[in-house]
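For this view, one protein chain was removed and the others were kept in their places.
Each chain gets a letter, A and B, in the order it is written, and its residues are counted from 1.
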Amino acid sequence: MNIQLDSQGRLKHFLGIEGLKRELLIEILDIAASLIQVSEKAVKKVPLLRGKTVVNLFFEPSTRTRTTFELAAKRLSADVLNFNISSSSTSKGETLLDMLNNLEAMHCDMFVVRHDEAGAPFFMAQHVPEHISIVNAGDGRHEHPTQAMLDMFTIRQHKGEFHNLKVAIVGDILHSRVARSQIFALTTLGAAEVRIIAPRTLMPKGIEDMGVKVFDRLKAGLQDVDVVIMLRIQRERMRSALLPSEQEYFQYYGLTEDMLAQAHPDAIVMHPGPINRGVEIESSVADGSRSVILQQVSNGIAVRMAVMAMVLGRIDKPLETAKDSLV
Amino acid sequence: MNIQLDSQGRLKHFLGIEGLKRELLIEILDIAASLIQVSEKAVKKVPLLRGKTVVNLFFEPSTRTRTTFELAAKRLSADVLNFNISSSSTSKGETLLDMLNNLEAMHCDMFVVRHDEAGAPFFMAQHVPEHISIVNAGDGRHEHPTQAMLDMFTIRQHKGEFHNLKVAIVGDILHSRVARSQIFALTTLGAAEVRIIAPRTLMPKGIEDMGVKVFDRLKAGLQDVDVVIMLRIQRERMRSALLPSEQEYFQYYGLTEDMLAQAHPDAIVMHPGPINRGVEIESSVADGSRSVILQQVSNGIAVRMAVMAMVLGRIDKPLETAKDSLV
Partner (left out) sequence: MNIQLDSQGRLKHFLGIEGLKRELLIEILDIAASLIQVSEKAVKKVPLLRGKTVVNLFFEPSTRTRTTFELAAKRLSADVLNFNISSSSTSKGETLLDMLNNLEAMHCDMFVVRHDEAGAPFFMAQHVPEHISIVNAGDGRHEHPTQAMLDMFTIRQHKGEFHNLKVAIVGDILHSRVARSQIFALTTLGAAEVRIIAPRTLMPKGIEDMGVKVFDRLKAGLQDVDVVIMLRIQRERMRSALLPSEQEYFQYYGLTEDMLAQAHPDAIVMHPGPINRGVEIESSVADGSRSVILQQVSNGIAVRMAVMAMVLGRIDKPLETAKDSLV
């Protein structure tokens, strides 16, 4: 039994990619593809979540991710409440539950949760009543599933099927919930090869068990890949001596034009943003013709709209372009 | 002349329970009862305040109360502006008036006001033009009338008529605007007996004049009551030596299963939230079958919707369930 699914196997919560079937991931991508048009219309609205109340519960600050969820919810015509909560004020599970119970009693329909503790969204999903859905917007070092799905969307947009693809993920794998979700998604979707490139201090032990190939040299790891996914460096890690200086990191793991030349000539470059220019990526690469970084952002709105409409049971196949389904 | 009423005796502002007639309180409860359904529908919206601008003016921080007003306003289809203002920046009445005048000039329709000074909403009601309504969301130690009305709603929901009821209010009566509003509401609605249970340091002098019975022992005060209303303890009071330690307070005034056994077997337990578990109430009581604490929260949305729609003259009898009145 996967807590993310209802009795008929439909998405009920979206907590992580781990354990989800290929068909469901494809369904998310297909529904998202049909929602891309909404943000491109003159009137960027569909009534799928009209009269629903979506609560952004952010225990970690993130203007950027919160904004994309807020926009996605508004384009689905939902009402949105934003809570920025310092974790300290809800350190006791008891208090977190009281807060949840209160928001439930107000007849909220969905909680979009970011939390610095891995598993917090799962804990919440275990404790909310049946009509409420939880969407994980990043929990500790665990998962960030909507980010991974927008990445998959972007890869499929440019490369089509996954089974021929070699994908490299570069950077601080150890602390990255994004990388974990991406690995689950890529292996589930059948990517030919998933490579992990990181300095040894930032490589989790036993990562090979996730079905990836490990490299500690960027040049070797990028050889012939079709997709290069750069991770964001948290500058805090530098201070804690897990990472060398920015200059040194860039020298060994920064994606330059030269390094990118190792990859397949049609390789695309991705990054979850915000970019640290000159640290993990050279500006000319970030802004170059092979960068799809801003398309990731656009796709993120559609993917989040798809997930939010799916978990509340408001859509289960791609939105038809028929006018009557749009407002 | 009650400033809360218009020339035809209809609710114009909602500043306090004191001075309002029984019929009007019943009308609020009846209209709220008809609005409960709105939050239970798939599309939680009625167009009663469509195109109206509601301003939350919070001079005291309160995410929780502000959220319930924001949700209530949005479910009435109003536009909502939130202002969190430190009292210091508007310490001069002159500046408060300038702020009011400016918001009026922007054609705002309603101010929901929380202020640490008793009387601030009354002062504002005296100074706004006729088309603007003030709703008190808690002022100093004066009143918190929507909280009292949601409590009355919850009591009526469980107990029916008021005239047979014995109700006990337990805790820091001295500093509690909630208790004051509850006492006015209960006596106006004809409760058989209203009891006040508090340590002597937290019992206002002359409170008997409000028509209540005073107890300083919890056990004696709870004897045979139908409703137990626990007040929230402000931890700041502990530091100021008005209260003993949390442990000691809980020992004498905390609502435990044992203490609750003194009350009528069908007694319900209420609390305005947020709960301090193990300080004013035992967890097993807060979460037990006789607790209606979360129903209070749900009812709060409907009661606030009722008050907001009433003061703007958009509803004066229960909403019919006919489909055409709902959007």
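Throughout what follows, a contact is a pair of C-beta atoms (placed from the backbone, for glycine too) under 8 Å apart; a residue touches a chain by one contact, two chains touch by 3 or more.
From a predicted model like this one, the values you see are computed outputs, not experimental measurements.
Set against the missing chain, the residues A:His264, A:Arg277 or A:Arg314 yield one that touches it, A:Arg277. Here one chain is not drawn; of A:Val285, A:Ile301 or A:Leu319, the residue touching it is A:Ile301. Residue A:Thr68 is the one among A:Thr68, A:Asn102, A:Ser133 or A:Thr146 that touches the chain missing from this view. Take chain A: the residues that touch the chain left off the picture are 39-45, 63-64, 67-68, 70-71, 74-75, 273-275, 277, 283, 294-295, 297-298, 300-301.
Residues of chain B in contact with the chain left out of this view: 50-53, 79, 81, 83, 94-95, 98-99, 101-102, 104-107.
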